[in-house]
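The complex is shown incomplete by one protein chain, all other protein chains being positioned as in the whole.
Our next item is subunit A:
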Amino acid sequence: MKLFIPNMLANADAGFWFPEQSSTVAEHSDSVYFFILYVCTFFFVLIVSLMVLFMVKYRHRPGVEATKTSTHNLTLELSWSVIPTLLTIVMFWVGFTGYIDMRTPPSDSYEINVIAKKWVWAFQYPNGWIESELHIPKDENVTLTMSSDDVIHSLWVPAFRTKMDVVPGRYTQEWFKATRAGEFPLMCAEYCGQKHSMMVTKVVVHETRGDFDKWLQQASDIHKNKTPVEAGEYFYKTRGCVQCHSLDGVPKNGPSFKGLFGKEEKLADGSTVKVDANYLRESILEPQAQVVLGFKPIMPTFKGQLTDQDISALIAFIKAQK
């Protein structure tokens, strides 16, 4: 196949139609797809070849008029109503059975919470650790319990063939069992505003449960294996601060962190405040309490999502942005 299809048409790590199947439901989803594809191709070829045949055979020739044929034929019409009906019943049925599997999280699943917000994913592991990439073990059922902080998002892993909307105000669930180790794109499929197309991250599938546990252990031990500034940088990148606060002095939705520590800030209510550790801590936990002049009060609170130690690391990081 690859030989004949120019590079432009072939998908780097996969077949012609789909990314390589990497979850247990993918195989079923694809086989349903190909079943429908074959049926449709059959009918499409039938329709188009009849059309072309008639176009050629019955094209107008001078002096030759159309032949009167019967204008109606019940047998013919019933057959082209009934046969497609039967075929669609089969399609419905195979699609239905696969869907029920996709929508029934197994009871022995490894559970990960997902919080979606504009425009980052936060995956929270059972030990409380939050990461912006999804890590899972291979060959194990994983259930995501998802909620959104703002608008509707939708979590989609093409290689797994599953997708589910993440709706504010309710929890939705999605599950899969990965069958291949590696890294796969994970993205937001429901339009969610400015950076919708950048709400893309990856799923890392670890070969064994042991590998995964080791990764989680190390990752969540951040304060031990990183300096406070490094740890702060890590939170800055993974918890979404980066969306609104730059490091180069150019304000985005919020003030830039460059040279922030120690600065005098004018507040929206007219007063001023000196940026110190207490002010930063308050801004992270109660962002609406003291809003800097010229910015909208749109920052979400991180209360309950960052520990004191995490916040200290962030402050160290901000302090380091001279």
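The rule is simple: a contact is a pair of C-beta atoms (placed from the backbone, for glycine too) under 8 Å apart; a residue touches a chain by one contact, two chains touch by 3 or more; residues count from 1.
In this section, contacts and distances are computed from a predicted model.
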UniProt protein name of the chain not shown, from "Phosphate transport system permease protein PstA", "Multicomponent Na+:H+ antiporter subunit B", "Cytochrome c oxidase subunit 1" or "Biopolymer transporter ExbD": "Cytochrome c oxidase subunit 1"
Which of A:Pro19, A:Pro137 or A:Gly232 contacts the chain that the document leaves out: A:Pro19
Where the missing chain touches subunit A, by residue: 7-9, 11-12, 14, 16-19, 25, 28-29, 32-33, 36-37, 39-40, 43-44, 47-48, 50-51, 54-55, 58-61, 64-69, 71-73, 76-77, 80-81, 84-85, 88-89, 91-92, 94-100, 102-103, 150-152, 154, 156, 158-159, 161-165, 167-170, 172, 185, 187-198, 200
